[in-house]
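Excluded from the complex is one protein chain; the other protein chains are retained at their positions.
The first chain written gets the first letter, and so on, giving A and B; residue counts start at 1 in each chain.
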Amino acid sequence: MSQSPSLNTWSEALSGFYIGWLPLGLLIVAAIPLVFIALYALTYGVYGERKISAFMQDRLGPMEVGPWGLLQTLADILKLLQKEDIVPTVADKFLFVIGPVIMFVGSFMAFAVLPFGPAFIGADLNVGLFYAIGIVAFEVVGILASGWGSNNKWALYGAIRSVAQIVSYEIPASIALLCGAMMAGSLSMQQFSVMQAGPYGFIHYYLFSNPIAWLPFIIYLISSLAETNRAPFDIPEAESELVAGFFTEYSGMKFAMFFLAEYGSMFMVSAILSIVFLGGWASPLPNVGGLALNDLTSGPAWGAFWIIMKGFFFIFVQMWLRWTLPRLRVDQLMYLCWKVLTPFSFIAFVLTAVWEIYK
Amino acid sequence: MQELGKAELNSTRIIRQNDNRVVIEKDLDTEYMVLSMGPQHPSTHGVLRLECITDGEVVVEAEPYLGYLHRCFEKYCEKVDYPGIVPYTDRMDYLAGMNTELAYCIAVEKLLDVEIPRRVEFIRVIVSELNRIASHLVAIGTYGIDLGAFTPFLFCFRDREHILNLLEWISGARMLYNYIWIGGLSYDVPADFKKRVAEFVTYFRPKALELQKLLTENEIFVKRTKGVGIMPAEVAINYAWSGPMLRGSGVKWDLRRNDPYSVYPELDFEVPVPDGRFSDIGDSLSRHLVRAWEMDESLKIIEQCLDKMPEVEGFNSRSAIPKKIRPKAGEVYGRAENPRGEVGFYIVSDGKSTKPLRCKARSSCFVNLSAMKDLSKGQLIPDLVAIIGSIDIVLGEVDR
Partner (left out) sequence: MSEYFSNIKTGATTIATGMAITLRHFFNAVKRKGDAGIDDPDYFKQVDGLCTLQYPKEAVPTPTIGRYRLYNDIDDCIGCCQCERACPVECITIETIKVTNDDLAACGKTSGGQQKRFWLPVFDIDVAKCMTCGICVSVCPTDCLVHSPVADFSEFDVRNMVYHYGNLTRIEAEAKKRKLQEEKAAKEKAAAEAAARGEAPAAKPAPKPKPAPAPKPESDQAGE
């Protein structure tokens, strides 16, 4: 805990950087995550998913716009921007408009507590993890608002399913994360990474240093899929059943906001997973003898690199699962949550507590 | 039927019976919602419309509405002469054109009493079994999509593409072949055809195994389909089901065995029916499994045909085609085993004209779909989608 204030000196120095009266440093600090989010959502999120799914299905994926179809996402965004912004006449206009906004804002609000390096974090809250869990629940409001506001039967089904799903999966997810919090003895996201950084690289990660951590890790991995409505838990938007679920009625930029929010949440849960169990920005490379790999690959820039890479890896896992598995049914989804994940998360909770006391 | 699960919620009892149907009992009345599923819906395989009366997620009743793809097949048949009907039969079941053509040609040949050369018979069996595999691949792939698995669909279409290429090579068209003619074939097969088909069989076997591992054995897939939409054998017979649907209910009925035509009696193949080990007999999974097993049997049939097919020097595949097709007065019903069930043509000839007086098609999908109302009672919406997918409808054949 003692080193936490000093870690932020780098970003504090940057935020104190003024040119004349202009707080340029603050602008840069604010711009970094925005640029990152935009780049990530445009390049890796949408384009990556298309390419990965294509390769898994023996296809080529987008190839026409730009070299290897790299500009395809940009072209899609331009197309979506040009489309007419339709609000159905019988829709509840306020809810209809506010729904995607809540989704979008909610999914990116958690980025505030994600530490992108030893010295860079938007807000080092001492309840950072708690905040991140809460933000996921906030998205439910957006889904419900858009599903109810659309005045469409499919959208209503999607919204109801989604609320039931996300609220249920909060429980195993939160308990699994609590196991991590017990290991770190803190709720601060920065503290998680600090605790897992060390000269032996990945050995310090909870997933490898703690014999029980794999259980909450898997539980959170599964429930994070459900929280972001990703396959095999994509029943709120299940296209073969509910057409498009809660965003059936949306078009144009509002639809794009749902789209970007989905990829935002995907990165968010992946980052939380890698922060809590895989050391966040801590370099996985160990110091081997005289070769100080770990020291070489640590630092503000490397920290950002590692956490983004870890996040990307789990996003890849999410996509990989999506393009492999069929969809669960509603009651099977609840079965998995209440009868499998929740009991196991309690077991993990108790075992972690025992381990933390007697280790 | 015993109660498997019971949940009490605000004086509402949701009871799941052992055939996976859900019954809701309430002390207070609630309103039903009418949900129009289709004609533009991703899982209705074309332009089927289901008007579902739902109670929450539970379908109380679903009524299929047909006719969006009606093209007056039977009226056309009164206007077109006998060989001209063949391309229209292609367009009925566009996923299995060869099989439908075969059924029609069998009917007319019965009426005309013509002798078919042996080589023609073997080629007919090879192409219709190839087409059966192609059709089952679409059925299995789209069933995966209905349940949310996209990748198997693409794998299925990749392999189907090879079959379509093979059939295009011999007939000149990819889907609407007009290859099997009354009394013969439009062309003889190319010289390398046997070799290429044998290569396809060796290519396809591991791919079918991969498909099985990826989709059929997947636990989520099994959980989604096992015990869903159970159709008891006697009800299935009463509905006049046929094909994989009937065999899925455990009835060993295959026209290739029970009413043999062409050279099927000489060939050695099994009629796969579920034995209850992997699935509950009569459920959606059984129907899916029957299709998967049938692809294996079709491969076996193709291999045998390739061995037995006589090589004839300077063979003319049109040699047995009658110059003028004007059958004597009478009526005939010819049928064949389509990938989706029994396809039959009832033809009445007045003996004077080159056009049939009446040509009625017995469509397998239409008959199979007629049980929809019975099957959908008390199912959840995701189960309803699973059931529609397992029926494997081709709306072109339902509506004709």
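Please note the rule applied: contacts are C-beta pairs under 8 Å (C-beta built on N, C-alpha and C of every residue); 3 or more make two chains touch, one makes a residue touch a chain.
This is a predicted model, so every value here is computed, not measured.
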**OP:** Specify the residue from the set B:Glu25, B:Glu63 or B:Glu217 that touches the hidden chain.
**Re:** B:Glu217
Subject >> Residue, one of B:Ile24, B:Leu69, B:Val114 or B:Ala173, that touches the chain absent here >> reply: B:Ala173
Subject >> Contact with the hidden chain (one of A:Leu95, A:Leu114, A:Leu325 or A:Ala348) >> reply: A:Leu325
**OP:** Give the residue, chosen from B:Arg21, B:His162, B:Arg224 or B:Arg340, that touches the chain omitted from the document.
**Re:** B:His162
**OP:** Using the touch rule from the top, list residues of chain A that touch the missing partner.
**Re:** 52, 54-60, 63-64, 320-321, 323-325, 339-340
**OP:** In the full complex, which bits of chain B touch the chain not displayed? Write them out.
**Re:** 76, 80-81, 83-88, 151, 158, 161-162, 165-166, 168-173, 176, 178, 186-187, 190, 192, 196, 199-200, 202-203, 206, 210, 213-215, 217-220, 318
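What we mean here is this: only the chains that are shown with their structure count from here on.
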Subject >> Whole-Å gap separating chain A and chain B, where each centre is the average of the chain's CA atoms >> reply: 44
**OP:** Report the residues of chain B in contact with chain A in the complex, numbered from low to high.
**Re:** 33, 35, 41-43, 57, 144-151, 154-155, 158, 214-215, 218, 220-221, 223-224, 380-383, 385
Original post:
How about chain A: which of its residues touch chain B in the complex?
Top reply: 53, 56-59, 153, 157, 231-232, 234-235, 238-243, 323-332
